[in-house]
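As you look at this complex, bear in mind that one protein chain is not there, while each of the others sits in place.
Letters are used for the chains, namely A and B, taken in the order the chains are written, and counting of residues starts over at 1 for each.
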Amino acid sequence: MKSISLYVDKDSYLTRLHPFAKMVYILAAISVPFIGGALWMYGLFLVISLGFLISGGILKKVFPLIAFSFTILITIFLIHGLFNKENETLLFRIGALAFYREGLLYASRIGLNILNMLLAFAAFVLTTKPADLVDDLEQMGFSPRFGYMITSVFQIIPQMMGTMNTILDAQRSRGMETEGSLITRAKAFIPLISPVVSSSLINTRERAIALEVRGFGSKTKKTFLREHRLSGGDKGFMFLMALLIAASVVWRIVYGIH
Amino acid sequence: MNHLFKTRLHAATFVLIPACIGINYLGKLFASVLKLPLWLDSIGTCIGGVLGGPIIGAVCGAANNLIFGFTTGDSITLIYALTSLGIGAAVGIMARLGHMEKLSGAILTAVVAGLTAVVISTPLNVIFWGGATGNVWGDLVFGWSQSAGLPVLLGSFLDELVVDVPDKLITVLIVFAIMKGLPKKLTSLYDVNDEVEILD
Partner (left out) sequence: MAFIEVKGLKYKYPHTSKLVLDGIDFEADKGQFIGIIGENQAGKSTLCQAFAGLVPTMFRGAYGGKVMIDGVEASKVPIAVLCQKVGLVFQNPFNQLSGAKDTVFEEIAFGLQNLGIPREEIGKRVEKALKLLDIIKYKDRNPFDLSGGQIQRVAIASILAMEPEVLVLDEPTSQLDPQGSEDVFQVVEKLAKTGITIIMVEQKMEKLAAYCDKILLLHRGRQVAYDVPERIFSRGDLRELGVEPPVYTQVSKSLSVHRKEGEELIYPVTLKQIQKQKDQFPLTLSGRVRQPNNEKQEKDIFSIKDLGFYYIPGAPVIENLTLTLDSRPTAVIGQNGAGKTTLVKLLKGLLKPKTGTVLLEEEDISGRTVAQLAKRVGYVFQNPDDQIFKNQVLEEVMVGPLNIGMSRKEGEQRAREALEMVGLLHAANENPYDLDLSERKMVAIASVVAMDPKVLILDEPTIAQDARGREVLGQLIRTMTEKGKFVLAILHDMDFVARYFERVIVMAGGKVISDGPGEEVFYEKDTLTKARLEPPHITRLCELLGYEGTFLTTEDIRE
């Protein structure tokens, strides 16, 4: 079954690090530059994130993620480089387009922010199995029923994709043209939405029965198949991140906004 | 007004939510495969709202963005969890008020959902991306507004408006069509006002 999760099944210190520790890292990576306000702080966390990704052997998997946000990055640079209100200093021209220093600076701050978030999340997403994350959340007191909801998303989507292919075949069999030009194919997509959606909704009824008869509504405290506690290393790591956040607050108070 | 937020929290609800999130995913996939200038990523959230009420709608919306944000690396999505939450709740409330029974009501619902999305998203756009949305058409409007010297907030508002309102209109119309086709056996599972009637 093809998964939509980006988890790379590869044993490394990153996959062994407790998901909570990795989440605290994301928190630090986002909040430190935000609180501290200095541009170099983005750089610092970009380097740390890259370090994680390289040492975890998963750098290659990051590129598609970055490509994902490429369009919005370009738009931001274009709009602000050209039209930002603060624009004063002309930096360069491409044909009739004049790019200004202030706008580009503003755009690069936003761009760095996006890149920083992406990489920090990538370090988490690529090394954490969703089911394990949910299990850990539940052990910390998160509702198992909501936990179920999250894990089941990962099974339901591949199932729906499978259904979609079968339905497409069924439509072709009933004489709907799905091969040929882009327009023909586009037209074929529209009547596909409704049956896929309806059938997945209808399946929920039986799935709900299956859950009910397996004690889903039970008020008893759920048993966990394995216990996963924060190790000394996890705790140390989280403490370090908390220190960084605190440091950024101090920095902000001492140096003010840049 | 008591029944407006009444929610049935049983297995069927917890199966509905992931299905709705899956539907969101498919919608989004369609839009990107067909290169449509729409998101179509809230069909499921709206269905959740209509079937389960505003609370389930809100949960569908928020959970959708949180789950995808935390597992597919699309961290941009995370920020808009708030928007999705708002859409789900808005559609849920409108449905409970009985607006999803007729086509005219569905259109009204779409407008309400669209405006909710715009109001919540605009400040987020400004804070995180300086006003852009990443949608080509919307960003053309934003670019134009900035070149015309309009304030960023207003520009971004227009940017979001031209994308979100038509998007929600199509989304809610799809939802309306689907709801009409769902069997009673299924919809009655989510009806909050039913009680077991005794036949003896």
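Just so we're on the same page, contacts are C-beta pairs under 8 Å (C-beta built on N, C-alpha and C of every residue); 3 or more make two chains touch, one makes a residue touch a chain.
What you see is a predicted model; the values in this text were computed from it and never measured.
Novice: Who touches the missing chain here, B:59, B:120 or B:186?
Specialist: Missing-chain contact among the listed residues: B:186.
Novice: Applying the definition given at the start, please give the residues of chain A touching the unseen chain.
Specialist: On the side of chain A, residues 1, 131, 144, 148, 151-152, 155-156, 159, 163, 166-167, 169-180, 191, 194-195, 198-199, 202-203, 206-225 touch the unshown chain.
Novice: What chain B residues would touch the chain not displayed?
Specialist: 10-12, 15, 18, 180-186, 188-189, 191, 194-200
One rule holds for everything that comes next: only the chains that are shown with their structure count from here on.
Novice: Contact residues on chain A for chain B in the complex?
Specialist: Going through chain A, the ones touching chain B are 4-7, 65, 68-69, 71-72, 75-76, 78-80, 82-85, 106-107, 110, 113-114, 117-118, 120-122, 124-126, 130, 133, 145-146, 148-150, 152-154, 156-157, 159-161, 164, 186, 189, 193-194, 196-198, 200-205, 207-209, 211-212, 216-217.
Novice: Could you pull out which chain B residues touch chain A in their complex?
Specialist: On the chain B side, the touching residues are 9-12, 14-19, 21-23, 25-27, 30, 33-34, 43-44, 47, 63, 67, 69-76, 128-134, 136, 139, 142-143, 146-147, 149, 152, 174, 177-178, 181-183, 185-186, 189.
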